[in-house]
Every structure is written in C-alpha cells, then in structure tokens.
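Of the protein chains in this complex, one is absent; all others appear in place.
Chain naming follows the written order as A and B, and within any one chain the residues start at number 1.
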Amino acid sequence: MTRSTRKNADMAETPLLEARKLRVEFTTRGRVVHAVSDVDMDLAPGEVLAIVGESGSGKSQMLLAMLGLTAQNARVTGSVRFEGKELVGAPESLLNQVRGNRIGFVFQDPMTSLNPYLSIGLQLTEPLRVHKNMGKAAATAQAVEMLKAVHMSEPEQRMHQFPHQLSGGMRQRVAIAMALMCSPKILIADEPTTALDVTVQAQVLSLLREIRERFGTAVILVTHDLGVVAELADRVNVMYAGRNVEKGTAEDIFYRCRHPYTEALQRSVPQLSQDRLVRLVAIEGNPPDPSALPPGCAYAPRCFYRLENCDQSVPPLEPVSGAHAKACIYEGKLKYQGETPA
Amino acid sequence: MSSPILSVRDLRVHFTLHDDGWLSKSKTLRAVDGVSFDLNPGETLGVVGESGCGKSTLARAILGLVPVTSGEVRYAGVNLATLNPEQFHEQRRHLQIIFQDPLASLDPRMTVGQIIGEPLRAFFSRMSADERQSKVLAIMQHVGLLPEQINRYPHEFSGGQAQRIGIARALILHPDVVVCDEPVSALDVSIKAQIVNLLGDLQSKFGLSLLFIAHDLASVRHISHRVLVLYLGKIMELAPADEIYGAPRHPYTQSLIQAVPVADPQRARAHPAKALSGEPPSPISPPSGCVFRTRCPYAVERCAVEVPELRQVGKSMVACHLAEELVP
Partner (left out) sequence: MSLIPASAEQNASATASFTPPPGRSLWRDAFSRLAHNRAAVASAAILALIVLAAIIVPWISPYNYYTPQWAQLDMPPNLHSGHIFGTDDLGRDLLVRVMWGCRVSLMIGIVASIVSVVIGVFWGATAGYLGGTVDSIMMRVVDILYSVPFIPFVIVLVVIFGRNLFLIFVAIGAVSWLDIARIVRGQTLSLRSREFIEAARASGVRGTGIVVRHLIPNLLGIVVIYATLTVPSVILFEAFLSFLGLGVQAPMTSLGVLVSDGASELQSYPFLLLIPAVFLALIVYCLNFLGDGLSDALDPKER
C-alpha cells in the first residue's frame, strides 16, 4: 500500500488533530510579534505530517501553542481540537492528561530535554507513574521493553545510566522512548535529527518509520531538512513568516510545487545527486522580522515571480487540486516546476 | 604543477585528560591521529566527518590555536613549528579562519568596523584610522555588507549577515589560505546557499585556497575540488569530488553517502537512507588496527591487527585493506 493510498483511506476517518485559524502573538515592550498567523492543520490517524520552515517561520511556536506550552506573554487564539476536545484555552488539568499521555513530544536537543540529574530509568517510568498510576515494577518492565523497541543496546543497564553517559543518538532514542511510553496517538517531533550526525540521523529516521508501522502512531514532524521530509512524510505543510504557504502530499510538494518559496527552497539545497558544477540558486534577502510583517505577502520581497498585487494583501490559501493548496496569486508556471533536482 | 600552498604531514593532536582527580592515570584523547594532505593554490579541499572525527581540532591545529603534538604543518614550504613566536605571528596573516557560529565568534561589544579592522591593527599598527576604515569599507562591499552597517553591533544582524562579517574579517589581510570551519552549519537553509555561493565567488576573485570543513556532504561536494574523509582522527579517503560521490571506495565513505536522505519521495521509498550500525567509538580508546572496523560491514581479521595505509587506488587515496575488492 503506497503512502498516498493509505492517506486517502485515512482521510475518510475523522481527523485526529484539527487546528483552525491558529494564531500566536507575543507582546514585548509595545511591539507585537506575530509568530503564527491563521494556520489550519489536519492530522489523520497514523499519518506523518511534516511541517517545513526555517527560523522565524513559526513552526515551533505552533506546536507549543497546540499543547499549551507557550511562554507567559504569548496570546494564543483559534481552535485546536484533539479527539474532539478543544485544547486552546483548556484548563491545565485537561492539558496535563493529554501531554505525555495521548500526545508525546520529542524535542530537538536531547541534552536539554532530558533531566541531567535523573537516571534514564526514572525519566522513562515517570509518564507511566503519573498518567497510568503504574507501580514501580510494572513501569520498569515496560520501560525496558520500550528501550528494546527503540533498539537501545543493553536496555537493563541503561536504566541506571544518566544522560551524559550516552551519545547524542542514544539520548534521542531515550527521548523518543519517553514520548511513547503511554502509547500516545500522536508523536510530535521538533527537529529530532537536526543535532545528530548523518549516520545517526539515518538510524533515527528508520526508527521513526518503524514506530509508525508498528504502533500506528501519527507523527507531526517539524524540520527544515527536505531529505528528512522525503523519507518520512505523507503530507507536508510549508510555513513562512508564521503562515502556511503551501500544503499537500509529499509528491505534490516535491514534484508539483506551486509556491515560489517551496520551489526556491528545493533549488537552493545542494543535492548529492546533482551535477556539482551547477551554481546553487540562492534565495536573496533575509526572512522578515515577525514584529514588522509587510501588509502583503511576506515572501514577496524575495520572490522571483513577484507581481504588483503581491504587496496589497496576504494571499489566502487556495486549493490547487485534491489536498494540494497554495497561498500565492501567481498563476503561471514556475521556472523549475516539475523537475526533480536531478 | 606548482607546489602546494599548505602541506600537512603526519599531524597528531593528542590531549591528555585527567578525569578522576590527581591520582588517576591520565588518558589520551587522540583528536587528530596522523593526518597528511596537501592543499594546492586556488583549490578547495573539503573535509568531511562526523562529530568526534577531529575536523575542528585539525582546523585549529593548522592555525596554531591548539598545540600540535607531533607532525608538520608547512605553509609555502616553511615549517610553522620551527618558527619563533615573532615569525609565527608574521605568518598568521596568510592563514585565516572562518568560524561556525557567527554570533559566538564576534565580540558582542565591538562594532562591525572594529571587528573587521582588528586584523589590520594587529599587523599594521601604524595605519591611520581613516585608511583602516576605507579598507574595511572595501572588504565589506565584497562580502555584500552595506557601508552604513559599519557601526552596528553583531547582535543587530541575522545569522547569514553575521557570517559575512566573519568572512570579511578573515579576508581583510588577503590571506592565501582560509580555513572554513563549518561556515554554513548554523545558518538557515535559505541562507546557506547565499554564503556557499559567496565563498565560491570570493575564492575566484581573490585566488584563495580553501579548507572547507563540514558535516554536510552535499555542501562540501558542491564547493570542493577534492574531498578528505575523516574518522576518529584518521583519513579514510582522499579523492577528487566527483570520485568521492561517483565512486566512493572506502566503506565509511559509502556509508556516509548512503545515510544521506534524498529530497525525493519516490526515490526515498525505493532506497531509504541506510543507517550505519553502531556508535562511533570514543577517541580515548580507539579500536586497534583500522579504527572503522567496529562498524564496517566488510571487516576481516586483518583489519583488527594492521592499521591500513593511505594508498592510491584508481583516482583516490584510500585507507582500507580491501579497497581493491570493494566495488563502489
């Protein structure tokens, strides 16, 4: 069963996670920072959704907002429904039941996301003790099983070790194991492989694939690495300056992209398979300041296809075909559209 | 063929560690363990390796920022270790470095102009402030910075622009050799290409020889003429860029290439990124014989006993006993 047919079958079911008009704003010293603006998102059971963006795109803030983990001075509006329950503005008691239990979270840097003072065993059994009221013995046994599932060598010994005794790749496995302890429906991974070496990254990618096959967990993967997206994602949301500029299946995004930013991103990343003498097509300029966004399309100042009307108003996200949508008024053919970076 | 501008022979950088207090036996961390290569004028030599391979230590050893345990670093034929501090200081102007994290490598209390102009103060103490400023403005223009930015502070810049400041500082003395220590790793995807292109342009404009260190194989390959693959302080393979990717001969090089995820969903489904099993061993207690043997799918008995020599196989230099048998 290919990825796209599975996706179509799943979309018939109710979405597991549904975000509508999600907006995250910070007010610091009189300036308003628009981290996330009017983002819609759907996640079907068992599917892998990749959120692609760079720093300032709002991708991490979006995840934090969904789980009520944003900073004190953040204002979150909009709706995020998980299994029918509204999460935005929900009381801490409800969010605590969801976090770590029904939705697992893996952060980018396992050195800071694992507590350096607690043993691996203590950290792994904590979700079970807190959410499922499990006793120490039962929780320990399950933790060891989970370490085996994430292919950790010598799982029993690892339980007594501390994060600093493990390598980066091993720590990330522990972080993934921790997120999966209560068999969550969704695993959210914020740049899980960015801090890792490429050979270790391949191990973690293979692990994530396996988890999805074995446990049927849906995955929201935030990354800026298009290779990681291609390896894992069923569907992709591309974000720029806090907005969703393009969304669709992985094939839509890679072979039939319609937004200039998506195209530029693909063209600017050197590929091993490319002819190396081809000059990289760089995106000139810099990403916009989220506290001073232009009135029109935020990407327009850097856009190759820029039109006069682009500066007038923010283009809405409009469907192209099926699940594929773009937020761009340019209707013409993109220069490299349809060419995979050969 | 002209002689190499930089010549490294059997370079070793070992650190002694006293982990457990004064009375414990000291351990040796072999960060760089017998590296030899030449850098030719106008060439870009890419250095690829993962964490712990010693690439950053190699960069700093060449520039004299960390002490060399043994081996030679020759610039334009002169052995840098034989120079006294005064003479070494003179040579510094020909060998410069660009660091990975632009904001960490720029003094937050100094303006852009002061940062870029500092090498001029170090070598031309009699230069007037006006002359210094005009040279600073000139180099700023080459790296794409605007003249009115000269009095700004590093924290007022984004990552990519801050890296341009670092590049300007490295180039203001017109060095022959520039070591780039992961210059784009800390930058956003859309900015990486800008900086890689800039480095390529500056290389042809100024006739620089670059040592381009990175863990991102694709960028390294893009800008390099030849590529050096490091693992645990030793060279595994040294070959022209096209050979490294077209016909990698060392098992580690092959694993590195296979592990890179390709930005193409159909291809990724057919050939997903292949993981290399195991973990990199610690540089404190490296495996005997070939350091890669613990993770090598082809390891035989000989690999545990004999350290493979770096030898010519086809167009590449490979350090593997089985190089001829392994078809790339």
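As a convention for this text, contacts are C-beta pairs under 8 Å (C-beta built on N, C-alpha and C of every residue); 3 or more make two chains touch, one makes a residue touch a chain.
This one's a predicted model, so the numbers in the text were calculated from it and none came from an experiment.
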item	value
Neighbouring displayed chains - absent chain, whole complex	B
Contact residue for the chain not shown (choose from B:R12, B:R152 or B:R267)	B:R152
Candidates B:F15, B:F206 or B:Y298 - the one touching the absent chain	B:F206
Full-complex contact with the absent chain, from B:L17, B:A138 or B:I284	B:A138
Hidden partner chain, touching residue among B:I5, B:L29, B:L45 or B:L63	B:L63
Omitted-chain contact residue, chosen from B:R93, B:H225 or B:R267	B:R93
Contact residue for the chain not shown (choose from B:S7, B:T44, B:T57 or B:S105)	B:S105
Footprint left on chain B by the chain that the document does not show	60, 63, 65, 89, 92-93, 96-97, 99, 101, 104-113, 118-119, 121-123, 130, 133-135, 137-139, 141-142, 147-153, 155-156, 166, 169, 173-174, 205-207
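Heads up, the rule we're going with is that only the chains that are shown with their structure count from here on.
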item	value
Chain centre separation (chain A, chain B; CA means) in Å	31
Residues on chain A engaged by chain B in the complex (per definition of touch)	2-3, 54-55, 167-170, 197-203, 205-206, 209, 224-231, 233, 250-251, 254, 264-266, 268-274, 276, 279-284, 286-287, 340-341
Residues of chain B that touch chain A when the two form their complex	50-51, 158-161, 188-194, 196-197, 200, 215, 217-219, 221-222, 241-242, 245, 255-269, 272-277, 279-280
